[in-house]
Each structure stands twice: as structure tokens, then as C-alpha cells.
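So, chain A:
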Amino acid sequence: MDAQSAQSTATPETVLTLSSVEVVYDKVFLAIKGVSLEVGEGQMVALLGGNGAGKSTTLKSISGLLAPERGEVTRGSVHFQGEDLASLGPSQRVARGLVHVLEGRRIFGHLTPEDNLLAAFSLKGDRRRYQALRDQVYSYFPRLKERAGTKAGYLSGGEQQMLAIGRALMTEPRLLMLDEPSLGLAPLLVEEIFTIVRDINVNEGVSVLLVEQNAAAALEIAHHAYLVENGHVVMSGAAEVLRQNPDVQEFYLGGTGKVDYHNVKHYRRRKRWLA
Partner candidate 1 sequence: MRGLFKGLIGTVAAAALTVTGTAKTDDDTIKFALLQDFTAVYTFVTDEYNQGQRDYLTLINEEGGIDGYTFQALVRDTGNEPQRGLEAYNRARREGAVLVDFLSTPVSRAAVSRVLRDEIVMITVLHGRGDASDGTTFPYVFPMMATYWSQAAVLADHIEQNEDGLEGKRIAHVYIDSPFGREPVPVMQELAERKGFEYRTFAYPSPGTEQSATWSDVRRYRPDYVMIWGAGGGQPVSVREAIRNGIAPERILSVVWMAETDARTVGTDVATGLKRFEAVATGTDYPIMERIMETVIEPGLGTGDSENVGTTYYNIGVASMAVSVEAARLALEEYGGPLTGEKLRDGFRMIEDYDAEGMMPPLTFSEEDHQGGGFGRISQWNGEAWEPVTDWYASYQDIVWEEIEKDAAGFREGR
Partner candidate 2 sequence: MFYRLSGVHHTRYETARQLWPIPADRWQVWILLALALGAPLYMADLYLTSYMLPWLVWSAAALSLTLLMGVAGQLHFGFAAVMAIGAYTSIHIARAGWPFEIALIGAGLTAAVIGCVFGAAALRVKGLYLVMATLAMQYLVDWVIINVPAISGGAQATLQTPDVTFLFVPMQGDTALYYGALLWAVIVTVLVLNIKRTSFGRALVAVRDKDYAASIIGVNSFKYKLLAFFTSSFLGGVSGAVLAFCYYQAVTPEQFGFNVSIQLVAMVLVGGLGSVIGAYLGAGFVLLAPIFLTNAMAYAAIQGWLTVSSNLLAHIPLMAYGALIIGFLLFEPLGLAKIYDNIRKYFLVWPFRHSGS
């Protein structure tokens, strides 16, 4: 998939378009090598791939967080609602409705959940708007309301993840980017959070770009998915199509059970896959 085809397939309802984005860390290390993807209005898109495939880097190139890690977009472009984001800083991107929930949550541990939410609320907004948004967050995550007065650092992992998503919602996003929301959570909690994410997507009409290791869970709720390996998009398509793909099944969904790793054919297939 290259820039040409990404642009030609862009439809009016596309929210986010990445064309051939290349990211270099520290001037010399090439982390992603031309990733193109798009997220439609109200769509939920999953970005799958192994460790170090370049998923988080892709998200950071969208939210503008590469600079603190000495990275930069050296080629390609990121368009959000038709606007080139290259010259915008992270906070300006948030103002345009693009929000990134970081991997590992990063809540403000010394503030209460309520204060965390207030911190994310735009300074320009009025009090009624704030209350409405906060109540909306509490309606999705009732657990946060119960613990509104304790320090956020004392919340459990799942609650912290909820708070991180809730905090992102306070910015009234058009596109919500989630980086590994399932990290370190019990399967039951993962299911709960994913259900809530889907509800947000459906009810609020917020587009979601979801980065996940847990491919099975992600493909269940996503409409569309991209597979990233080695800094390239190696496969993309509708979620159910990918779910049926034997390679995806084998490498991401736990396979059919028995895999003979000494099998040369398997090795070749893996190799072709990565090429």
C-alpha cells in the first residue's frame, strides 16, 4: 500500500490518513518504513503486530509524541480531517480532536480521579460542559465515581486504565487512540474494558484506533485491521476477513493448536510473511 492508493481510496468520511510515514529515531535508527493507513468516521480500526513491530511508533507519529524520544517523521504525511498535522504540536492536535491514551496508562498518581478528569478538561470550557462530560465518563466507568476521592496512584490497574480512557474522553475527541489497553489486566477486565470502548465508539460516534497485542480480543470488536511487522503494513482488511486468514490464525490467534517449528515449510511461510 503506498501513498497513491491511500489517497485514491480516501473517502469524504475518512478521519485520519497516514501516507507512507517513515520514522527515524536518533537520526539513524529507522523504526517504521512507510506505513499507510486510514481510519473512517465512526470506525474502529485495530493495529496489530508483534513486539517492536512499530505500532506504538505509528501512534506517536499521529499524536506528535516522537520528539521527546528523539524521533521524527522523515517522510510521508499524517492528515487528520484533511489537515496536515506535521507543523502541529501534541497539544494542538488534541485541540483538533485527536487523543492518545498511552501505553502503561500514565495517570497523574498524586491527583484524585476527579482531578485527573478536570486536568484534561479544556480551559475554555464552562462548568456545565465539564459536569456533563464528567458525568458521561462516570456513566461509562461507574467504578471511577466510587473512587473519585482517593489518590489515583492507589487505584488498581484496571481502574487506572479506565481513568486513562475517561481522561481522554474529557477532551471531546473525534479520534481516540488506545495503546495496549489490555496491558497487565485480567482477561475478565479486558473484556469489560473492550466492551466499554465499543460502546463509546457506537454511542458517541468517536472513531477508535486500537493498538493491541491481544489480537483475538481486538479483532472481535474492530471493523477493520492492519497488521504491522518490522515497520511495514503487511496485511490489512476487514476484521472478519483477517480473522479467517490462516496465517493470522497461526501467528496471532494461537493457531490451530499443533505447530511443528522444525517444519521447513512453516519457516518459509514465516519468512515470506516478514519480507
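List of remarks:
Here is the rule we use: a residue touches a chain if its C-beta (ideal position, glycine included) is under 8 Å from a C-beta of that chain, and two chains touch if they have at least 3 such contacts; residues count from 1.
Here is how the candidates were picked: all candidates are chains of the complex that A comes from, given by their letters.
All values derive from a computational prediction rather than experimental measurement.
Candidate 2 is the one that touches chain A in this complex, out of the options 1 or 2.
Residue ranges on chain A touching candidate 2, taken from their complex, read 24, 26-31, 33, 52, 230-231.
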